[in-house]
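Note that one protein chain of the assembly has been removed; the remaining protein chains are unaltered in position.
Letters A and B mark the chains in the order given here, with residues in each chain numbered from 1 onward.
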Amino acid sequence: MLGKGDYDRMKEQTSSRLFLSRFRKKGNLKGVQQTNWIRFCGFLALVLLLPILVNESFYLTKATFAGIYSIIAIGLALLMGYAGQISLGQAAFYGVGSYATAILTTTYGWSPWLSLLISILLPALLAFIMGYTMSRLSGYYLAMATLAFGIIVHVLLLEWREVTKGASGFYGIPSMSLFGYTLSQGVSYYYFVWGIVSLVVMLSLNIVHSHVGRVLRSIHDSEIASSSVGVETGKYKMQIFILSAMLAGLAGWLFAHMSYSISPSSFSLDASIIFLTMVVLGGSGSIWGAVGGAIFITFISVVVHNLGEQFTFITSDFEQVIYGLILVCVIIFIPHGLSALLYRRSKGSY
Amino acid sequence: MLLEVRNVTKKFGGVVANKDVSFSIEQGQIVGLIGPNGAGKSTMFNMVSAVFPPTIGEIVFEGKNIEKLPNYEVSRLGIARTFQNIKIFKNMTVIENVMVGLHIHTRSSMLSAAFFSPRTRKEEQILYETAMEYLKFVGLEGLYDQMSSSLPLGALRLLELARALATKPKLLLLDEIAAGLNHKETKEMARLIQQIKEKGITVFVVEHDMDLVMRICDKIIVLDQGSKIAEGTPKEIQNNEDVISAYLGADIEEKAGEGA
Partner (left out) sequence: MENFLQFFVTGATIGSIYAIVALGFVTIYSVTKVINLAQGEFVMLGGMIMFTLVSRGLPYWVAFFFTIAIVMVIGWGMEVTILSKAKGADPLSLIILTIGISIFIRGMAGIIWGKNPVRIEPFTANESINVGGAAITPQSIWIIIIMLAVVLALYLLMNKTLVGKAFQACSVNPIAARLMGINPRKMSSFSFVLSAILGALAGLAVAPIMFPAYDMGIMLGIKGFSAIILGGLGSAPGAVLGGLVIGFLESFSSGYISSGLKDAIVFTCILVILLIRPSGILGEKSVGKGGL
């Protein structure tokens, strides 16, 4: 069995029909984490049905926001749960993606589809630079570095007035169109955002349940053992960090073209902490948990908002108190988040 | 020569863990590294597997200097290891652990994984089957879908062995692989190590179980207080005055320590 040249054998079999038929029969790799596609279809059905059940525009806008946050939360969940690293500056990538497209489309008249590239690649580049220079840092030092990065970007958005128009915000961002159809706030944008969320979920589930995902989990479990079997741990951590930045940039792009205006306050440290809360609540390392966490937190803000309309003493500070309580309670009572409560990780598919 | 350690010294701050140690390992042998507690055996192992570099000296594997390489590259060159205090991926099943061990023989990237390309799928299938073969070799095939955190110690040692073998090493480092095993399990382990040798893999062991070392090793290297004090066949080592006094001395010190 040893030294049989499995890789050569693999190449042979790639072209072999025999192998393909065997794959269909034995496709069930028991004992290996795999995607539960039934759950994914259920999710798609819910996404499709929601606008039929809820058609008040306020709720639809909130549901669209939940989708945008889901994308950021998925990236952060991959970073925290798979690379075992914390980012207290995720809102910065979100902000860079958002401002990049706002400036390029409004000031320079680019097409939103062209600026999408920049909205994704610029955060990726920043993440690469950060990851490259901060590769020697870990633990609290890394938390500090990401925190500092988030604050720097926030300050620049506020102060670089010629470009970002400062604290009052950036106005007049064009909405985008798809096949000649204008996507504006409401049902069309809801479907657009959740369509992208579904795509992101699918791609992330594929990554997580592939050999790459397994390697990432191994790094989280024991970095030293992982590198002892030849895993370039640094490379994989960097890839995940870049991926999480790209997803945040994508979310920023969606956010900018949904809103007519954006301002730096959406990309402050508070925003980073809210993203963190979503991931912690859902359970870091779980894609579904991240989506659930984003929806749940958005739901809370809606509830607080509605209560606030009826009772004047309920202000946005209640949200902070609730988020704080969520973080504390989850870490103490359910450290693996809600997803761990709902189904056992050990059963494989999640 | 498969591996040559040349004048290696390792200092941690002011503490000298290894002092001017040289030895070599020939292709196809089972070589033992022994010595009383604190002799610097684990430090030497960590340097050979490139967990950290030596302070002074060279480590040459197949004619290539490896002392400054990161450990994932060293494992790509063909050095695999197990750990004294087991480092299994505990949030994974048994077979997934071995599949990670096959990592250097995979090619799929994050991008191809994201789009679940046919190649990725085929690779996954082959990883699975190959991993199963390694599990069969160490006798864990029945437990393949168990969470590895639920395994007893003996099975964990075997799983680590399977994971290390999955990298297809030329040199396999076993760090106290029999520690904590009962008599029967130790015997089984000795048999496995012999089989691994028969596959043409060179084995380098750190071991406390003298019985095991004397039975399986072709050559033994003895460290004491960081320096090499002897090298030879098991028979030569058993009759070496320095070795006996080193072990007796350590014994007496330990006993004195316990008494205090």
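Operating definition for what follows: a contact is a pair of C-beta atoms (placed from the backbone, for glycine too) under 8 Å apart; a residue touches a chain by one contact, two chains touch by 3 or more.
Since we're looking at a predicted model, the values are computed, not measured.
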Problem set entry | Contacting the left-out chain in the complete assembly, out of A:Leu44, A:Leu121 or A:Ala145 | A:Ala145
Problem set entry | Among A:Val54, A:Leu327 or A:Ala340, residue touching the chain not depicted | A:Leu327
Seminar exercise, completed: Even though one chain is not shown, chain A touches it at residues 80, 84-86, 88, 133-141, 143-145, 147-149, 151-152, 155-156, 158-159, 223-224, 269, 273, 276-277, 280, 315, 317-328, 331-332, 335
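In this text, only the chains that are shown with their structure count from here on.
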Seminar exercise, completed: In whole angstrom, the CA-centroid distance of chain A from chain B equals 40
Exercise. Quick one: in the complex, what on chain A touches chain B?
Worked result: 1-3, 6-7, 9-10, 13-14, 19, 23, 26-27, 29-33, 203-204, 206-207, 210-215, 217-218, 220-222, 224-233, 239, 243, 345-346, 348
Exercise. Which part of chain B faces chain A closely enough to touch in the complex?
Worked result: 49, 51, 70-72, 75-76, 80-81, 83, 87-96, 99-110, 113-116, 119-128, 130, 133-134, 136-137, 144-147, 163-168, 199-201
